[in-house]
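All protein chains of the complex are present and in place, except for one that has been dropped.
Up next is chain A:
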Amino acid sequence: MKEKNSAEQLQQGGSFFRLMMIYLIVCSIGFTVMMICVNKLMKEHDKTLTTQICDLVAEKMNNSISYMTSSAENMAAMLTAQELKDFDNVYGQTRFLKGEAYISMGFVDMQKRIYASDSELEEFEKWDLLEISKQADPVSISPPYRSGLTGQPVFTLFANITYGGNKKGKLFMTYPLKEIQNIAYTETLADETEIWLMNAESDNLIQCAGKDKYAVGSWANAGLTFEKNINESDRDDYLDWKQKMSDGEDGAALVYKSGQTGYTQVFADIPSMHGWKLVVRIPSSAMSSAMMKFRTIVIVFTTLLLLATFIMFVMSHKRDEADKEILENLSIHDPLTEVMNRRAFDMAAQTQLAHIGRDDGVMIFIDIDYFKTVNDKYGHDAGDKVLKEFAALLKDVFGENSLIARYGGDEFLVFQKGADRAEAEEKMVELNRRAHDIRPANCPEDDHYHVSCSCGGAVCPENSRDFEELKSLADSALYDVKERGRDGHGWYAKGSGK
């Protein structure tokens, strides 16, 4: 029985372990799926948000360029309203004026005479600025070039101006490139946002804003800056994006990875700067840094929760096992003698009889003779001790493989599966003999009282295969033994019993 219990426990333990493994795997798969979903959502979120931010930054940059072109237009309109005869006087008055933003201001008259400093005249010739001035409709912007006055990259705005009746001239204003950044600057994501002017045809870039303020004004090449560093899988997307730029589209967005860093990049048209586009780039991580923290918290929390649940399950299982063992012991065993109780014996014996097949089996009813005397004479504690010692003797005599139960106060029932009459008889003789060795506690030396017992047996299948009947026949046999004077054993025979 004990072996069977152990095997069952092992089996139960194994199934619990498997259950826990399944639980862990299911949780882990669920966790993995959740993280994949979170990562995907974060990427989608980053992509959408960074594209929107890039668009906004591009719009803001374009607005800042428009602000400058408007300034030039307004200045030209104001001077046109003054009905200037020529630019001599006005240039003389304005050449030393320093605006808050622009470096210098001058004019080009209808005869292409340029009203500018010597240094600027050189720059007009060097960079063919007259050609740019012709593109003013009503404003045009030159590509960036290095100013002799400041040593920094600048660009020149041209606006149409009317003078001398109906003569058409140009007003020009030269701004440092940094001014675009100053106007468009925003603290939000300032360190993450990179802004360039890009020439779609030549692949030339000039940086307007970026993480490093000193990089502003640097020339670069789109092929070396973007294309060479883009991961192979995203290169075609980049080429499509560039093609849209070359095709003259107003704007397009691109998402790509450069090494481990993901970027969102948009371009926007600059209406008054022919051939040039505004390019804004933000690393996708700029958006996800907050989400990354959240994701880390989710990972840690979920892992701890999983671990805590696992530990709780294991602890709960262990406690259940212990409780179950106690309950099982209580439900199967007689708490005093630790042999089976009546209900457990009945179930076990019936099960064994149902599967006994051709085997023999013996049912033995055993009664401690005059047990009431022991209680009366030596006390209940002594009686309990006698019962315990007698139960232990039964186990010793009939062995662990027999079913042994305390069936009533001093009545015991034994079922020996596989035993025949002869074997059982030997055991009963031994029991009768060894029972005499049991003496109640507190029994004085000169008191020669000793325990004895009576045993009545019935044989399966000879007498019956039915448990109740077999039990009843064994009881009858016991009755006969008692009738014969107790302290002995006997077998059921037809006509015996009460």
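Following the convention adopted for this analysis, a contact is a pair of C-beta atoms (placed from the backbone, for glycine too) under 8 Å apart; a residue touches a chain by one contact, two chains touch by 3 or more; residues count from 1.
Basically, contacts and distances are computed from a predicted model.
For the chain that is left out, the UniProt protein name among "ATP phosphoribosyltransferase regulatory subunit", "Isoquinoline 1-oxidoreductase, beta subunit", "Formate dehydrogenase subunit alpha" or "Sugar-binding domain protein" is "Sugar-binding domain protein".
Of the options A:Ser202, A:Thr373, A:Asn401 or A:Asn442, the residue whose C-beta touches the omitted chain is A:Ser202. When the missing chain is restored to the complex, the residue among A:Asn74, A:Ser218, A:Ser316 or A:Thr351 that touches it is A:Ser218.
Only one of A:Asp55, A:Asp86, A:Glu227 or A:Glu411 touches the chain withheld from this view, namely A:Glu227. Think of the hidden chain as still there; on chain A it touches residues 18, 21, 24-25, 28-29, 31-32, 35-36, 39, 119, 126, 143, 145-152, 199, 201-206, 212, 214-221, 223-225, 227-228, 259-260, 295, 299.
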